[in-house]
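The complex appears here without one of its protein chains, the remainder shown in place.
What follows is chain A.
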């Protein structure tokens, strides 16, 4: 991938004085040069993007982040902010020799207000740790995703991660109430409000939600968390065709509206892949089907919620929207249904190379792309489709034994052109990263991208933050 990009010669090369300077701020222990430790930080989760950074910094405070950036800016040293390194678009690893600034050591929960449900924490808190902290307090995170065991809240905010609960709680642009961020020149922006409403001027925190580390490093976050409700039900369903899945979604929104908390979708090929490659995966249904839907409801009354869901499911079965299905009878069963859906990414990794596309497409047309792709590629690749159907978000994945440029040229730019033609987005939730920086025009107008570049120039005039990513190389060099 980096093959297509040239190292920007304006960036300095790291020298011993730089290292000594960082050791002075952070202490030698938090300045990592060890080859083995650097390997993991240089390679992304998919093992698709690989940088060659020789320095990993682990600041513990906002002040240290500020000092690091100020120095890097003055020395023209390029920087890549890194959270849990679970990003899927090559945004979290260096392209060349950028200094890696890891937020892992900034992992403290700062405060939690039980009345308002507002949590304030450092950016390096691992999502799963926050989830279990909140669980003890009787609250939940408004977002949940398969990478929760490794991804960090700072990374989630920086990618504006969507995930499995968006259909119920909305995006991070709504749930994040405040952000503290450090700009490239070291300026600390304190926007760490804990207010639900605050209309004083431009709401700049939004610039840092989803800008993938290209405008600043997020160091603290305040986020609104909903109370944990006691009744959660999960059903795993089979549908005979895609149009039934779609109709089922419409019905579910009407009939389960106030308790619906997830509506996920996978096709038969995804299911096969999971059953063959994921440990502990077991088909919950007696036979195989072409399409599957996972529905979760969350509410406050176990017996009425269950009654409502059962009535909906049995009704949908009579209308033949559902051809078969199971309803989890305990938490363990619910987790094993979720495991099938959440485990697809991991199963894909085990199956070999994978080309991942994360697209927003109107629900009616969404699956046509999967079918067109399948007929384009024939039997050279396994094309699977799954995703957050409730949010019109398709994960189109193409699994092959190994990466192969011939196959790639069959996929791109076709997939982007198709999405653009249907007025979709080429990145629903994973972001742009390195993978799609030059493709941004498929989803955004020239004027819009130009304004983005102006904002970048304003906040990071030397372009040291996450270079080569997010914006097209033609505008930012």
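We take it that contacts are C-beta pairs under 8 Å (C-beta built on N, C-alpha and C of every residue); 3 or more make two chains touch, one makes a residue touch a chain; residues count from 1.
In the analysis below, contacts and distances are computed from a predicted model.
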(request) Leaving aside the chains on screen, match the unshown one to its UniProt name from "protein-serine/threonine phosphatase", "Electron transfer flavoprotein subunit beta", "Trm112p-domain-containing protein" or "General transcription and DNA repair factor IIH subunit TFB4". (result) "Electron transfer flavoprotein subunit beta"
(message) Can you say which of A:90, A:284 or A:424 touches the chain missing from this structure?
(response) A:284
(request) Quick one: say which of A:110, A:314, A:408 or A:458 touches the chain that got left out. (result) A:314
(message) I'm checking contacts with the chain that's been left out. Which of A:276, A:335 or A:409 qualifies?
(response) A:335
(request) May I ask you to list the residues on chain A that touch the chain which is not drawn? (result) 135, 230-232, 237, 282, 284-286, 302-303, 310, 313-314, 317, 322, 324-333, 335
